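One protein chain omitted, others in place.
To keep things simple, chains are lettered A and B as they appear, and every chain counts its residues starting from 1.
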Amino acid sequence: MDFFHVLVVLLESTIRVSVPLVFAALAGLFTERAGVFDIGLEGKMLGAAFAAGAAAAVTQSVWIGLIAAILISVLLSLVHGYASITQRGNQIVSGVAINFIVAGSTVILGEAWFRQGGRTPALAEGARFQIVNFPGADAAREVPILGPIYADLLSGHFLLTYLAFAMVPISWWILYRMRFGLRLRAVGENPGAVDTAGISVIWLRYRAVICCGILCGFAGAYLSLAMTAGFVKGMTAGKGYIALAALIFAKWRPKNVMLACLLFGFLDALAIRLQGTPLPLVGQVPVQLMQALPYILTVILLAGFIGKAIPPKAGGVPYVKER
Amino acid sequence: MDNIAIELRGIDKSFGPVHANKNINLKVRKGTIHGIIGENGAGKSTLMSILYGFYQADSGEIIVDGRPITIRDPNAAISAGIGMVHQHFMLVENFTVLENVMLGAEDSQILNKGIAKARQELKRLEKEYALEVNPDALIEELPVGLQQRVEILKALYRKADILILDEPTGVLTPAEADHLFRILGQLKAQGKTIILITHKLREIMAITDEVSVMRRGEMVATRTTGETSVEELAELMVGRRVLLRVQKGEGTPGDVKLSVQGLTVKDSRGVTMVDDVTFDVRAGEIVGIAGVAGNGQSELLEAIAGIRKATTGTVLLNGESVDVTGHRDPAALRARGLAHVPEDRHHVGLVLKFEESENAILGYHNDPRYLNGVFLNIDAIRKDAEEKIAKYDIRPPNARLKTANFSGGNQQKIVLAREMERGPDVLIIGQPTRGVDVGAIEFIHKRIIEMRDQGKAVLLVSVELDEIRALSDRILVMFAGRVVGERSPDATEGELGLLMAGVEGRKEAAE
Partner (left out) sequence: MSTPYAKLPGWVEYGLVPLINLAVAFIVAGLVVLLVGENPFEAAYHLINGAFGRGEYIGFTLYYATTFIFTGLAVAVAFHCGLFNIGGEGQAYVGGIGVALACLWLDQTMPWYVVFPIAIVGSAFFGALWAFLPGWLQAKRGSHIVITTIMFNFIASSLMVYLLTRVLKPLGSMAPQTRTFAEGGQLPKLDWLLSIFGLNIGTAPFNISFLLALVAAFAVWVLIWRTKLGYEMRTMGHSPSAARYAGIRESRITVIAMMISGGLAGMMALNPIMGEQFRMQLDFVQGAGFVGIAVALMGRSHPGGIIPAAILFGVLYQGGAEIAFEMPSISRDMIVIIQGLVILFAGALENMFRPAITRVFAMRGQRAAAVVQTKGA
């Protein structure tokens, strides 16, 4: 049963590390399907994590923390929107800029306000998310196989964890079953079609960008209000880019996004688990290889060696009415 | 006068220094097909974009059904009952027909209800107007003709009473165009008003009730179609006929310089664009290729020039074979004496952000006389450019000016100077005078004939039939990727027109 136990632990940590990826990748899904490329997921998530940590520390309220995270993240999204939709600037450049601005300001403001070396104060219980235990989880743990699955995999996560996985079908439903989603997908493929149908391309894209901000807000709040009890500088540590990779790996589809995030999360969990332990046949795998694997896999996918990732046709191109 | 569906009064629109529409007045009667004809750049599309709310007129009034309205965006146009079929279809390619039709007119926040209703409505429209199309088909899998049908359905679904079609036949095969005209007839019979924008006289004569002619931003005349003639309309469109009569002596054809044999070109989707084309061009003759745009002429030129890969066939340049199906090398072709004036000078023939002198070597930048080893010989390049500027009277005469700042005619002269002054054996030219001012047209035509008289082999592609007839020694007509006939330039316009429409060609091919 030892292998089974290891597996459960591994899967449990997979879920834990996948949550911000799922939020952020779904966030990217909304903007990129609307034709606005966003490499600023990292920055938005970091900004949200800081806002959440700071607001929760000051108000001692987890909910105010969450709202602050969403507000800041949406604000940053709007900056990206203003640059890439209204000003028709380069979307990559705008994303890079936002990542830097946030990386710097979170440290400067954190240090100025809290003087804890770029951290926000450790949050007390009421100011962070608590683990949700399903009824009878502790008792069920003793049941072989199903017990640990129920108690450790299904039960025992944060509210935001369940929300993240619930967001997958919700996002799908919004994108494929709602008018907003139909229009959003259309504007990412052919904004001209949307414009001539009497729909504002600009407003539609702004709404997509706002959706992205909200989801990145959840991702950031999860980091500083659930996964850790407070903000630590640079705590996103490239998760925004992994989410971006997952989004591409998922070929811009909601269900695949979740699977890709779980895969990358699993690799991350495995890397931590395998540190120093040799594997059968291959021997010791350097942990760095495991860490790089999501990026390597994405490159291989992009190269078209395993399927082809075709981005939304109007992606990255500002809309200019034809003359 | 309540039988007027739409009236424009004093519409005026400028884009910076370009005066696209000058004081336009127009009345379109209800339940008629009203043609608007004019050359490329006459201002037709701008006018219709104003009508559809894409642009705002600087001044003027739009009156629909007797009520003056402002059309600030396409939404306002749609609610005024105006629908538009754009030249480049405004469809989402990876959506189904149904989704495209619904887009923007979904009824409710949640799609499901709307979908059922839309499906029903679509079925009704299909029946009423004989516009069958599978509502669940993806747009990208439909042929162009059906895609256009979806555009019409979109307008009808939005209850349009006035339907504007912008150059609708440019992308259609003649059979598809015929079908479209039948549909338009039917729509008219049902009481819809149709505005047909085109530069093709034949279409105007075939289907419209009334026709208005635009020339250089002005509405110059409106006629009842039955009471006018192709000749009158042509004259109204062009004004003074400058280009028609070019002084040209008899050619003295020599050896075969360019030989195309069984050339077939497929595009990226696998659609055959050029279909088993065979012809020769001799030294000292101009062979013109006539045809409606989109019948494979562009692809033929690109394949010969080595820009596009051919599927099968051979091309001989000066009697030596050119690899058209495998490794393409436009640079090597230039070195072997092939010069190419491409159809699209803005995106292909020139780099608009370059200085004039930099464009004067584009494609010839490997020539040792422009180089010192791996370095550019700037002095030589500029001197060379200045010589060409003088010889071709390119204005302003400044080799260091950004190319984007030259007028269309002067830009074309930059390309022509570059390609002609190399003393090529074979010159292939696409749309030599598209978007070129009248003065430059004459100059360009003279230069092309001079090239012939110097013993060059010239292959000319143009959608302007007049130009083909004026310049060519022999005319090949392309239709649906095939050469469907050869005529002398003395052939009547009607005869060529039938070939271009694919009517005569089919008989000829069958014989």
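Throughout what follows, a contact is a pair of C-beta atoms (placed from the backbone, for glycine too) under 8 Å apart; a residue touches a chain by one contact, two chains touch by 3 or more.
Computed from a prediction, not measured in an experiment: that's the story for all the values here.
**Q** One chain isn't shown here. Among B:Ile307, B:Ala380 or B:Ala491, which residue touches it?
**A** B:Ile307
**Q** From the listed residues A:Ile64, A:Leu109 or A:Ile149, report the one that touches the chain absent from this view.
**A** Checking the options A:Ile64, A:Leu109 or A:Ile149, the one contacting the hidden chain is A:Leu109.
**Q** Of B:Asp136, B:Asp329 or B:Asp437, which one is in contact with the hidden chain?
**A** B:Asp329
**Q** Among the options B:Leu362, B:Ala380 or B:Ala491, which residue touches the chain absent from this view?
**A** Answering carefully, the residue with contact to the hidden chain is B:Leu362.
**Q** So that we can see where the missing chain sits, which residues of chain B does it touch?
**A** Considering the whole complex, chain B reaches the absent chain at 16, 305-307, 329-334, 340, 342, 344, 347-354, 358, 361-363, 365-366, 371, 374-376, 378, 405.
**Q** Name every residue on chain A in touch with the hidden partner chain.
**A** 39, 79, 82-84, 87-94, 96-105, 107-109, 111-112, 118, 238, 241, 244-245, 248, 286, 288-289, 291-292, 295-296, 298-299, 302-304, 311, 320
The criterion applied here is as follows: only the chains that are shown with their structure count from here on.
**Q** When the centre of a chain is set as the mean of its C-alpha atoms, what distance in Å lies between chain A and chain B?
**A** 47
**Q** Which residues, counting only chain A, touch chain B once they are in their complex?
**A** Touch residues, chain A against chain B: 177-183, 185-186, 189-190, 192-200, 313, 321-323.
**Q** Which stretch or stretches of chain B touch chain A in the complex?
**A** Answer in residue numbers: 15, 52, 54-55, 73-75, 77-78, 84, 86, 88, 90-95, 99-100, 102-106, 108-112, 114, 154.
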